[in-house]
Structure formats: C-alpha cells, structure tokens
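In this view, the complex is presented without one of its protein chains, the others remaining in place.
After this line comes subunit A, so read on.
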Amino acid sequence: MVFIVRYVVRLKPKPVGDFLLCVGTAPGISASPSEENMRYFNVMILGPSQSPYEGGVFKLELFLPEEYPMAAPKVRFLTKIYHPNIDKLGRICLDILKDKWSPALQIRTVLLSIQALLSAPNPDDPLSENVAKHWKTNEAEAVETAKEWTQLYASGT
C-alpha cells in the first residue's frame, strides 16, 4: 500500500476529490482512486488538440495489480473510441503496458503515453484490424469517422 499512496500523492498533489490535477505537468489528464478500492482509478483524458479526438472527454479505468510496480498497471478505455491501436473492448496496444514496462515508470507517464497515442495513431501495429485497414487505405475518411465517434460518444455529456 505504501507504493500506491506514494503514487497517488505524487500524481495528485492536491487533496483527493480534485479531479483535474497536475494541470501544469499533465494537462488534460485526471485520475482519482475509487472509494472502495485504492488500486482502482477512474481516469479521464481530454482528446489532444489537432487530433480527431479534440474536444472529447475519454473515460478510462486503471487498475494496479498485486505485483505493481513490478508489473504494469492495467488500463482500458471505457468510452468508445475509433482508433487503430484500441479495440472495441477498449484495450490498448501500447508497449509500455506490456513488455516495455519498467517499475520506474509512473501512472502519470503511462497516462501521458496514452494521450500521445491519441495524437499519433500507429496503424502499422494495430490492435483493431479493421480500423487500421481503414486508416491505411483512406486516412481522411478514417479521421472523419474518429471525429464522428468523438462527437457521439465522448462529448462529455
């Protein structure tokens, strides 16, 4: 538990309850632990500007497994998103969540990486085959779809 508390403290210098934290260091990202389970975090990421996800508010869940920080946290999108590296269950294809995990990485860096992934989709290493194909064959159209989905599912209402 010591670990978690330290993480939470690091991630949230302000008292619990303030959702939009670390505005200076990680703009557009918030994480707060669940009331029942300190290992479970409710995460919100704002769609980065100049990306198809701009203006969207994406909800994610983040869970710190027993082995954390020696094992990577488990992160999943709860909001539907049209992205070649995120499948329809919200699972994310990101190396630092898998084999490139290091205990010196922090929740903050993980969430920043996910935000960066929204800015720079990588259809060459896809998780969702169809979306990636769409992205590669007709990027403009795919980006349009992503914008539509952002409107539909992530408009923050």
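Heads up, the rule we're going with is that a residue touches a chain if its C-beta (ideal position, glycine included) is under 8 Å from a C-beta of that chain, and two chains touch if they have at least 3 such contacts; residues count from 1.
One rule holds in what follows: contacts and distances are computed from a predicted model.
Participant: What is the protein name, per UniProt, of the chain that does not appear here: "EF-hand calcium binding domain 1", "Protein SSH4", "RBR-type E3 ubiquitin transferase" or "DNA replication complex GINS protein PSF3"?
Facilitator: For the chain not displayed, UniProt's protein name is "RBR-type E3 ubiquitin transferase".
Participant: Can you say which of A:P52, A:P69, A:P84 or A:P123 touches the chain missing from this structure?
Facilitator: Here the residue in touch with the unshown chain is A:P69.
Participant: For subunit A, which positions touch the chain that isn't shown here?
Facilitator: Residues of subunit A in touch with the missing chain: 2-3, 6, 10, 67, 69-71, 96, 100, 102-105, 109.
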